[in-house]
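Apart from one protein chain that is not included, each protein chain of the complex appears where it belongs.
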Amino acid sequence: MNPRVGVVVFPGSNCDLDAQKAFRDLGADVVSVWHDEETLPEVDVVVLPGGFAHGDYLRTGAIARFSPIMDAVRSFADAGGLLIGICNGFQILCEAGLLPGALRKNAGLKFLCKWVDLRVENASTPFTNAASPGDVLRIPINHFEGNWYAEPDVLDELKANDQIVLRYVDNPNGSLDDVAGICNPERNVFGLMPHPERACEALLGSTDGAVILRSILASSPSLVSAP
Amino acid sequence: MTKFDAVVNVLLKPGISDPQGQTIERALPALGYEGVQGVRVGKHIELSVEASSEEEAYARIQEMCERLLANPVIESYEVTVS
Partner (left out) sequence: MIHRDLGLTDEEYKAIQDRLGRDPSYTELAMYSVMWSEHCSYKSSRVHLRNLPTEGPHILVGPGEGAGIIEVAPGKAVAFKIESHNHPSFVEPVNGAATGVGGIVRDILSMGARPIALLDSLRFGPLDEARTRYLVDGVVHGISSYGNSIGVPTVGGEVVFEDCYAENPLVNVACLGVIDTKLMNGKATGPGNAVILIGSSTGRDGIGGASVLASAEFDDESHEKRPSVQVGDPFTEKLLIEACLELIREDLLVGFQDLGAGGISCPISEMTAKAGTGMTVRLDAVHLREPQMEPFEIMISESQERMMAVVEPGNVQRVLDICKKWGLHAGVVGRVDDGDAVKVVDGAGETIADVPAVSLADEGPVYERPYERPGWIDEIQAADPGDKEPPDLAQAFLDVLASPNVADKSWVWEQYDHMIFLGTVQGPGGDAAVIRLPDSDVAVAITADGHGRYCYLDPYEGARSAVVEAALNVACTGARPLAVTNCLNFGNPEKPDVMWQFAQAVEGIGDACKALGTPVTGGNVSFYNETSGRPIFPTPVIGMIGVLDRPDAAVGSALSGDGDVLLLLGDTDPADLGGSEFASRVHGVIAGRPPKVDLADARDMIDLLVEVAGSLSSAHDCSHGGVAISLAESAIAGGRGFDCDLPADHRFLFSESPARVVVSCAPDNARQVAEAAEKRGVTVQQIGTVGGTELRFGGFTVSLENAKHVAAHSLADALAGPTIAS
C-alpha cells in the first residue's frame, strides 16, 4: 500500500500543490485537506505546506494555528503521527507550540529566495534517515521570517536531545545557532524553513530535497507495516 | 455592557534583536539626526471591546494578547484601556 500524505491547505497557503506533486512523484497517495475540516482523513503523514496562511497578517502562522483542522493535527501528532511543517508550516508549528521557538524577520530585513547548503545534524529521525550525519543537502529557502529564536535554556535542551536536525552551512538569515530545522523530543514532528519539495528534480537544480521526502515515506506506517 | 476603546502595543522583548530598529537608528544620523538611541519597532493595535467593567475589558484583551496578538516567545505587550 502506498504511503498516504495529507497536505493541509490554509487560506493563503501556496506551496500545497508543489508539496503534493513532490510526494506524488515519489509514489505517495496524496490528499488535500482544507483547514476548515475538523478531522483528518486516514493518512500516514501530515504536511503543513509553505505559503502565507491568512496573508501572514499579524504574525506568520499566528492565525492559522487556530484553524479548525489544527486540533486534529495536534491529536494526530500526539498519537505519534508524522507531521512536517515546511516554511510557513514550520512557523505555524512554532506558533501552535508543537515545536519550540519562534521565527523572526531575517537579520538582513529582506525576503530571501536562494539555494542554501544544509548540514544534516541528526540522521536518525523519520525525516532524515535516508541521509547520513554530516551530509550536506542543497535545498532552497524562500522566506522573510526564517530567523529562528528560542530562550537559551530551550536551545540547550534541544541540543541535549539532538533535536536540531538541520543547520545552515552559511547562515542566511541570522537564525540562532544556524538552526534550519528542528524536531520534537519524540521525533515525529519536524519543522524546517527550507523547501525540500523544490529540490526533488535535477531539472530544477537539485534532488537533495527528495532525501527528506523519501525518509518520510519510508518511515510511514503504511509502508513500514506492509508485509 | 459598555464599549471600551483600547490600545495594545506589541514590542520585541528586551534582549531580542530588533533589526528594524537598528536599521532606523543607523539611518537617522545619515540624515543629520545625531544622538538618537534605543529605536524599537513594534505593532500598535487599536480595538474596542464590550465588557461590564474596565477591569473585565482589560482582562479580556490581556487574554487576546496571550493567545493571538503577541507571541510570548519573542514579544511583550502593553494594554491601555480608556
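A and B are the chain letters, set down in written order, and residue numbers restart from 1 in every chain.
Here is the rule we use: a contact is a pair of C-beta atoms (placed from the backbone, for glycine too) under 8 Å apart; a residue touches a chain by one contact, two chains touch by 3 or more.
None of the values given here were measured: they were computed from a predicted structure.
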Given A:F23, A:F52 or A:F190, the one touching the chain that is not displayed: A:F52
Candidate in contact with the missing chain, chosen from A:T125, A:N142, A:S175 or A:N188: A:N142
Sole contact to the chain not displayed, among A:N14, A:N171 or A:S222: A:N14
Those residues of chain A which, in the complete complex, touch the missing chain: 11-12, 14-15, 17-18, 21-22, 36, 51-52, 54-57, 110-114, 140, 142, 195, 197-198, 201, 203-204
Chain B residues that touch the omitted chain in the full complex: 27, 30-31
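Following the convention adopted for this analysis, only the chains that are shown with their structure count from here on.
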Centre distance in Å when chain A and chain B are each reduced to the mean of their C-alpha atoms: 30
Chain A residues within the chain B interface of the complex: 58-59, 62-63, 66, 94-95, 101-102, 104-109, 149-151, 174
Of chain B, residues touching chain A in the complex: 12, 16-17, 19-20, 23, 68-69, 71, 73-74
